[in-house]
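Every protein chain but one is kept in place in this view of the complex.
The block that comes next holds chain A.
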Amino acid sequence: MRELLYRLKDRYHLGTPTFQRDDLTFVTVKRDELRAILTELRDVEGFTHLTFLTAVDWIEEGLFQLTYMINNREANQSLGLRVMLTREDEPGATTGDTIHDLWPTAATYQRELNEMFGINFPGSPRVDEEFILEGWTDLPPYRRDFDTLAYSQQTYRERPGRGRSDPKAHMQETLYPDYPKPREAAHAHKEEAK
């Protein structure tokens, strides 16, 4: 994998690669070189399979990160290409470059990203159609500025009486009420030693 990245480094701007495992590497690429790199990796280097395409919301940096995970079955190597996009608050205003002509499955991922993150991919087939959500009117739910707890509290009625307890303490209290609690036991032991 290192050797491949050395070869690519002469012609493309690559970030510092992360060697996650022997068969898994991540590297950041520039947005306008992505298509060229992907095409070369697919047609020349044997990375024929697009495993997934997903996004990360870096809200503090004002960025969306797209991760294109591609796989070389022959060499048992996976390579994650990261592309940073400027994050726009308006859903659909952030646009990525569609790669549905390189891998047709990418169209499905891009449709999902458009719905869940509001990252639009102009030219991708059926990208504006609903993918999983039906009749969704709020912010795209995978964005970090979407408050899922507040939305859930406003939309779905809660049943009162919901509480929380430490399972270990609760079961001990229920099953062995006479048994001393761990801290008390340690304390008693210390006093005995004195």
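Just so we're on the same page, contacts are C-beta pairs under 8 Å (C-beta built on N, C-alpha and C of every residue); 3 or more make two chains touch, one makes a residue touch a chain; residues count from 1.
Just so it is clear, contacts and distances are computed from a predicted model.
Colleague: According to its UniProt entry, is the unseen chain "NADH-quinone oxidoreductase subunit B", "Extracellular solute-binding protein", "Sugar ABC transporter permease" or "Acetolactate synthase"?
Modeller: Choosing among "NADH-quinone oxidoreductase subunit B", "Extracellular solute-binding protein", "Sugar ABC transporter permease" or "Acetolactate synthase", the correct UniProt name is "NADH-quinone oxidoreductase subunit B".
Colleague: Have a look at A:3, A:60, A:90 or A:134 and name the one touching the chain we're not showing.
Modeller: Hidden-chain contact among the options goes to A:134.
Colleague: Check the options A:15, A:62, A:104 or A:122 and report the residue that touches the missing chain.
Modeller: The one listed residue touching the chain not shown is A:104.
Colleague: Please output the residues of chain A touching the missing chain, sorted low to high.
Modeller: 100-101, 104, 107, 125-126, 132-138, 141, 146, 148-149, 151-152, 155-159, 161-162
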